[in-house]
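Of the protein chains in this complex, all but one are displayed in their positions.
In order of appearance the chains are A, B and C, and numbering begins at 1 in each one.
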């Protein structure tokens, strides 16, 4: 019976093309209308450490979460076989390089000793030996995994002979072996695979030809040996155009649609890809018509990044910067300047594992409270967080709208999970897009009361508009000149803070928090990338007889206190469970601070890997049925 | 009848010696055993803007708060007369320069237009004209203020003739006129005044002579004209040695006693004076015996300040840095490194008016939440706050103890009010001083598991001890080498965070929050410099029939949740009033976050000037008796 | 002309110490602006934090008083977003060469068309007289409890090493001479530094007006002095740099002021961007229309074309 839903895993050393395999598969699948979501896990390393792509494919819906075990795995090296020994479903399929059979787990220099020792412990438990062969046997015999052993060496030699290439060049085609073998088992047709190859290598004819040659040869052979045991049922998803993009890309697209004109950045994982995306789209020319252009500015550090973005914003350019924890830590002082000077600027903040350099390429949600209170003194700011690519797209636009409407810095929080995952999503809905420049003025004259106190939000003639304005980080009068008068101080302080009250009135609470489901057994409280796993877990739990709901927090300043308090009260302290990628349960603390409602049940994960549906389901059961207070999740390598 | 308690005000342009006047008076008074507290208010300016010293003198207690109106005022310029028109008590005394009589308020360039316009409005209300003369007449006639008009010109000319000096040189003696005239009215004896002069100008014989000459002459004349209307009763304070010091000095002394060896800094108000104090005490030599030495290191910026302090700490030197808001904003990234690397470092944080450059020379308590959550990611830190010079002294020592004992960064919060006020305080009690270096090790060898997981707090051999250790801001193994293993991640993350739980157990809650009084009508909840005003307000309110208590918060991480929750519950939400120098009521938010107790009554001040007892008393009455929710205080220029 | 100067004055009281060299710098700026007939509304004075950085409030033009050490990156953002603006940076020696040294170096690598006026008073004025990065080793100005033990940074040498294309030194009390330097710097296309020796009457008792008197001399009065790179050959650049460098090291009985080095042949950052993306020149990004009545300038159809590479047409077969 064809499958509706499938999970797969591609593993290999960093730099060996695992991402390429995933991309080609994704395009091929999208071409046939399947929904795909893939998470990319990699070390802070350029070449050699273990990396993998974890993918969910669906014929009936756009996937939003991941889980284990997987039905299909393809590994180019021994390290992957070892690392993911326990990730494959009984009855699942495994493609691997039979040439690695004799390799011992103790002989892999790129494997971290902690990982090795941990795996060895488990091997002992399960009576598995130390070689790849031993693992394969275990999988085959004990777990009923179907094994597809390939000789990478023979395959690549064949290719080398045909195209007369060096071993190094041939190594690049390890990714081809993987996606081709997978396509074979998935029953993907040759055209869609070709489509995937062409899309990935656009313009590089020779590479396309070689890939197609190798892929079709492998597909044919493997299919003749194994058939199409993992064939998918035809897609029933009713969409005719699918955008394939990462979270980074989607935010970049949102910024472009939203009118971004200046983006500054200093390279940092996992934010830099957004800026690189924008750099490739600096000229907005459509059919020869000039729609404008963007300046992407690589600065000497993150202090210069935010300072230059604020400067650009003063002249009327919609401006933003994108960064991650260490970079944001350096932006804190200038954030306060923007607050004090009622200057719009957007900081797109991709959270990764902290503290300090932490786990630079892993995901986390541990910077929320920091962003809420960063910088000395008090000033209004808006903090919003996106949980999936759709949210990320519209939020990128709204962040710029809020920044100009309320004349405040806006922090748009995302996490590495979202940033580096690849999604298939529908084209955005133009009906939901508005550009709101608030009281920005492009024509004015004379000395201007930039900080006119008569209303909390003053008209904002940009520098260059013809008006003359002054700005200062010192407390100032309506013209922006320094004054230390205590009464002016109080008025200006309150003027600034009142803008938050206005935002709190104007932005509907329903946009700031969203309740999914209505089951009364429990309420999950989460934010960011937790959303997908939470929603999918609800469905699974419902099948198990537990009816719950998920409250998704979208904006933390201004916090939707009334609505959230009401919902939380309707559950009571015992039935609310915070689900977060941090140890402090930061969103729950922010909630307590804003509502006085104290949350006492937690499901937390801080390994740097995403929350998987199966472990979330289990944790909820342990809390709701087992009476535990807190469950710490740790699944995933 | 001699007075027990007196308030005075000295005003003049920045750079005209008002501080000197205050210092000499303070020494003279301390010599006779009086308690003195003086606040210094000044602009972010070097020469010319209005500044003043606001002082409380007591014969029976060490003063801890200020209030208005004052009984005695001495002004060297017209701007002071205008600025403080409404600060003098009916029946009080005013010394001023009669030469300023014709000066109009509209003709003072150094006066900020906002101040001028505000005063003009009040003058209109009260029917006062625009000249100094008009103000003096109003004070004399309407308010019964006793006026002591002096001709500064004649006095200084007399001095110029005697000592053959230029006008510029003579101008320096304006401060002498003020303190001498005040000493006269206060009935201070000649010896104590001489003592004050000698102490202030130690070693500068000529200056001492001239000051003594002028002072004794003025005292004689004024006393013969006016007597000693403000004579104080003899001191009944039972102390034989009084330390005269600012908050900055006291913290410096605490650090020296506590064994500080490395202090880095980048100049910033109001923190720099502490480092300058330390610079003057780099050699700790007593009677020829070498007790050690301190290195004070002026860096290129605050990032280098904290980085070098952490570096020094790694080698075993007790190290600290002192800064204020803008500087701390730049330290945020390295703070996280210290947290991740379990490295002791103390940041002495003097809060000033924010956000951004804000009000650089004014006080505030608006950085609490920032310090609690500063830096990306999660790691343990200790945040403590001092409310008076005694607390500041012991806290400076304890901050270093906590840093080494728990191997965490410690943020010691103070505010400008405390930092720049001058106090007379007893010599510290050595019985209360302990130095605790925790698990610091100075002799060790071999490759060392610096981050041994077997206990949350690992032995810490310093670099140079003979051991070999590694540190990294990346997540690491027990040796300090990078690893991304998810299980090690969880263990290390939890190891670090557990240190906070240990601190929470070890540091008694009574040291972290302190309840003063037991009245049940209301509970004031405050921190930092609020303490003095709150305690004195309690006494005043009690006389008015309102019996309350004051809960003084001393440590915010780890927060004394159990004790505070219990106390708050015993009052109930309606009777707890947060008293703070900020707009968000930050300590109350921290309290809600930690206890779930929501506070709904506020007395807030954010003009940058201290809370005065009389306005606090009034505000409490408005809330407790008048039913108001929130009172914003604004008294003081 | 004289009356024109008034156009650049504000009625904000300058709260500098009487006699402070900063007054001379502001006067020179106002005169220079007047003689260049700059439109105050299209001119921006950007500063850091310090006594010197209060400058924008006293000049009638757009003023952006930023953060300690960060004037250059703020100014860069302003200039790049709207290259039609004339952008002048004022900062102290602590501001530009201490905390801001990283930005000082970085802007030289870009040659953004802005003018940097360094108020060089050898002290941190506003924080009460600590040693700044231009105070020399073992010197001890008034407020220091002990002599300075850091070496001085040489602003001229550092600017040249960092790629500034116009490098000069002025003296705060020689207002007309300084005015000419400011005019030349503003006219120059590229990053310009004017290191202005600025007596701080309150804290600097070493580098006083008296000290400078008799020591300062004008480079342009030296026979044969020609700081300008005429042909952009490596050889001429080398030679001009070497001569400028030599003059930069001169300090003592004779201290040069005037123009040390000018290389007008280096493309500005703005020109470099325009080379890669000609659209950049047509209309400053700050002034481009991005919406009409709230509807984005990029339509759904535009989106599909722009991001065509990312879009898959589903072909279900």
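Here is the rule we use: a contact is a pair of C-beta atoms (placed from the backbone, for glycine too) under 8 Å apart; a residue touches a chain by one contact, two chains touch by 3 or more.
Treat the numbers as computed from the prediction; the structure is a model and nothing was measured.
Novice: Looking at the whole complex, which visible chains does the left-out chain touch?
Specialist: When the full complex is considered, the omitted chain touches A, B, C.
Novice: Which one touches the absent chain: B:13, B:48, B:92 or B:259?
Specialist: B:259
Novice: Among C:48, C:83 or C:102, which one is in touch with the chain left out?
Specialist: Among C:48, C:83 or C:102, only C:102 touches the chain that is not shown.
Novice: Which one touches the absent chain: A:61, A:169 or A:276?
Specialist: Counting the whole complex, the residue in contact with the absent chain is A:276.
Novice: Which of these touches the unseen chain: B:115, B:312, B:418 or B:564?
Specialist: Going through B:115, B:312, B:418 or B:564 one by one, B:312 is the residue touching the chain not shown.
Novice: Under the stated touch rule, tell me which residues of chain C contact the chain that is not displayed.
Specialist: 97-102, 105-106, 108-111, 133, 137, 146-147, 149-154, 157-158, 160-163, 234, 238, 241-242, 245-246, 249, 266, 269, 272-273, 276
Novice: State which residues belonging to chain B touch the missing partner chain.
Specialist: These residues of chain B touch the chain that is not shown: 27, 30-33, 189, 192, 199, 202, 234-235, 239-245, 249, 253, 256-259, 261-262, 264, 281-287, 290-295, 297, 299-301, 303-305, 307-319, 333-334, 337, 397, 424, 427-428, 430, 433-437, 442, 445, 447, 462-474, 480-482.
Novice: So which bits of chain A touch the chain we can't see?
Specialist: 15, 43-49, 109-110, 266-269, 272, 276, 279-280, 298, 300-302, 326, 356-357
Methods note: only the chains that are shown with their structure count from here on.
Novice: Going by the average position of its CA atoms, which chain sits the greatest distance from chain C?
Specialist: Farthest by centroid: A.
Novice: How far is the middle of chain B from the middle of chain C, if each middle is the mean of its Cα atoms, in Å?
Specialist: Their C-alpha centroids are separated by 38 Å.
Novice: Distance from the CA centroid of chain A to that of chain B, rounded to the nearest Å?
Specialist: 46
Novice: Which whole number of Å gives the spacing of the CA centres of chain A and chain C?
Specialist: Chain centres of chain A and chain C, defined by C-alpha means, are spaced 41 Å apart.
Novice: Could you tell me which residues belong to chain C and also touch two or more other chains?
Specialist: 49, 67
Novice: Quick check on chain B: which residues sit in contact with 2+ other chains?
Specialist: Residues 43-44, 326, 356-357.
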